[in-house]
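Here the complex is missing one protein chain, while the rest keep their positions.
The letters A and B name the chains in turn, as written, and every chain counts its residues from 1.
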Amino acid sequence: MRAGTCAWNCGRGGSPLRYANAERSMAALRTLRFPSCLAFCRKHVNSITGRSFAKCQARFLSSVTERDGLQVSHNSNTGVVTLSMNKPPVNSLNLEFLQSMHKTLGEIQDDQDCRAVILTSGLTNIFCAGLDITEMYQPDDKRLREFWTSLQDMWIRLYSFPKTTMAAITGHSPAGGALLAMSCDYRVMAENFTIGLNETKLGIVAPTWFIDLYVGILGQRLSELALQTGKLFTSEEALKVGLVDQVVPLNDVIPTVEKELSEWKIPALARGMTKDVLRRIYWRKLQETQDVDTESFVFLIKQEKVQQTLGLYLQSLKNKKK
Amino acid sequence: MRAGTCAWNCGRGGSPLRYANAERSMAALRTLRFPSCLAFCRKHVNSITGRSFAKCQARFLSSVTERDGLQVSHNSNTGVVTLSMNKPPVNSLNLEFLQSMHKTLGEIQDDQDCRAVILTSGLTNIFCAGLDITEMYQPDDKRLREFWTSLQDMWIRLYSFPKTTMAAITGHSPAGGALLAMSCDYRVMAENFTIGLNETKLGIVAPTWFIDLYVGILGQRLSELALQTGKLFTSEEALKVGLVDQVVPLNDVIPTVEKELSEWKIPALARGMTKDVLRRIYWRKLQETQDVDTESFVFLIKQEKVQQTLGLYLQSLKNKKK
Partner (left out) sequence: MRAGTCAWNCGRGGSPLRYANAERSMAALRTLRFPSCLAFCRKHVNSITGRSFAKCQARFLSSVTERDGLQVSHNSNTGVVTLSMNKPPVNSLNLEFLQSMHKTLGEIQDDQDCRAVILTSGLTNIFCAGLDITEMYQPDDKRLREFWTSLQDMWIRLYSFPKTTMAAITGHSPAGGALLAMSCDYRVMAENFTIGLNETKLGIVAPTWFIDLYVGILGQRLSELALQTGKLFTSEEALKVGLVDQVVPLNDVIPTVEKELSEWKIPALARGMTKDVLRRIYWRKLQETQDVDTESFVFLIKQEKVQQTLGLYLQSLKNKKK
C-alpha cells in the first residue's frame, strides 16, 4: 500500500487499497462492508485518538464561540464539544447554514483535544425543521445545485465523523432534522416531540441516502410503510422502533447524553475504525454518485406538481403566522 | 438525459440515467438503493397521479367484471379497485392464472381512475395456496419455462406497482400466496389462518427473490430459521414478526383495509417514487437475471429427489379428497 494515502474521507481521490486488479477493488468497495483500515493518514488517526492529556492541559480550559447560527462550546475537562444550532425560527437548513455546519464540523474533526460531539438545538421546541423549503420553491438553478451539494458534503462529514457523535434532540425533528439525528452514534430525545422522514407529505421524495439510513434503523418493511405515508413518530414510538435510544424529560436530555458519553470509555482508534467499517458503505455510495444524486434532486424539484405542492405549503406557513 | 426514456418498468431496455461512464452506471444500479427518479415517461407519471377528478366523473360510477378466475370491482367514488382471486378450489397459481393476473394488473396500472388496489380472495378459508404443484410434477419442458417466466413477470408487475396495493388476507396464504401478500404495501389478515414460505417442507427451494422479500421483512436471522424449517406463521405470530400489519376477525378484513386506504392521503407522485426507490433494487435484480433464475428453477425441479417428494405430496392431496 502506498504510504500516505488515506482510507478516510480525506483520501477521496486516493487509492486506499492496493490490489492486483483495480477493477476488482472498485467492485468490492461497492458491495457489502469492506476492510477499510488498510491505510489511513496520520491526520485521521489523530482526529480519532487525540492529543496526549498533557498537551490538552496546555490549552485553555473551556471556550464558547458563536458564528453563523452555530454555538460551539468546548469542555476541556471532558474533551466534549457541544454544537448547538441557533438559527431562528426553526434551524432550517439553507445553503449558508449547511456551509457553516460543514466548516465547523471540519474544525472540530481536526481538534485533537476533542473526543466527542453533542449535536443539539439552542431553540425552543425544535431540534431542526429540515431543509429550507424556500431554497426549493421557484429556485435559481445554480443556487439549487450548490444547496444540494452543501447538504451532501455536510452529511458525509457528519455521518463519517471519526469521533463519537450524540444527538440531544430537544424538540421536533422532521425530515432533514431526522437525518441529522440519525447520523449521530446515539440519540436521546425529549418527551412529547416528533421525528421522522415525512417528505412525501410535502410532495417530495426523500433522497436515497436518507432512505438507506432509515432502512438501516427501521428495516425494509417498516421503512416502506413510514416513508410512503410520511409518518412522524412520537418520541415514545421512536424509542420503540429504535429511531432514538432514550426518551427523557426535556431538562434531562443534555445530562443524559453527557452521562452516556462518560460511559463510552473505549480505545479510540478501534472504536473509530469499527464505526468506519459499518458506515463507509453508505457515505461512499453517495460520494460516488454525488452528481447523479444532484441531477435527480433538481429534476424532481422542477416538476410542476412538486412546485405546486411546495407553493401551497409555503402559503399555509404564511397563513399560520398571520 | 434522453427525453422519453423511462426509469420505470416500461423502460426495461432503455437508458434511464445518463452517465459519463456506462459501466459505473450499471455497477451503481446493482448496489444499494439508487436515485431512480431522474427520468420517467408521462405514461408512468399518469399511472401514479391519475386523471383529474372531473374526468373521472365522466366515467361510470362503478363496475364489476369477471374473467379467467379474477373478479375486478371498480369503486369510482374512492378510486379503489378490488382484485379478487376466484379460482377454485384454492387459487393455485398455474400458467393461465398467472398470465391472467399479469394482464389484469397491467390494465389496472394504466387505469387513470384507479389510485389503489385491494388484492383478496373470493374463496372460503384460502387466500392463495401458492404455485400449482401439477405444473412442476412430471412437467413438459417448454411449459415449465413458460410457467416460471409468467410468475416472474406477474411478480415484477405486482411488486413494482406504482399505485398503492393492499392485501386482504381472508384465508391461508402459504408459499406463493405469501409472496403475493408480501408484495403489497400493506397487509390485513384474518384471525386463525397461516402464512409463510414453507417450500422446504415440499422438498423445493424458495426462489432467491421470495427469500429477499422475506429477509426484508423478517431480517436475516429469522429468515434463516423460518426458511430452513419451512415454518408457517399463525396470523398472530405473523403480526408479531411484521409479516402482516393488522390481524382482525374475518368479517373485518375488507373494511379495515378500506379504512386504512382512506387514511393514505399522500401526494401520489411522491409516494409512488418513494416506493420505487425502496423496491427497485429487488425487482431489477430479478429482471437482470431472469433467464438464470428460470434455468435454476428448471434444474431444481428435474432433480429425481424433488420429483419424488412432489409425487408423494400430490398423492397425499388425492388421498385427503377421498
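Observations, loosely collected:
Everything below uses one rule, namely that a residue touches a chain if its C-beta (ideal position, glycine included) is under 8 Å from a C-beta of that chain, and two chains touch if they have at least 3 such contacts.
Just so it is clear, the model here is predicted, and its values are computed rather than measured.
Within the whole complex, the absent chain has one touching residue among B:111, B:135, B:199 or B:276, and that is B:199.
In the complete complex, the hidden chain is touched by one of A:106, A:122 or A:216, namely A:216. Across the interface with the omitted chain, chain B contributes residues 26-27, 30-31, 199-208, 211-212, 215, 219-225, 227-230, 281-282, 285, 288-289, 292-293, 295-297, 299-300, 303, 305-306, 309. Residues 1, 17, 19, 24, 27-28, 30-39, 49, 164, 185-186, 216-217, 219, 242, 245, 264, 266-267, 269-271, 273-275, 277-279 of chain A touch the missing chain (whole complex, contact as defined above).
By our rule, only the chains that are shown with their structure count from here on.
The centroid of the Cα atoms in chain A and the matching centroid in chain B are 36 Å apart.
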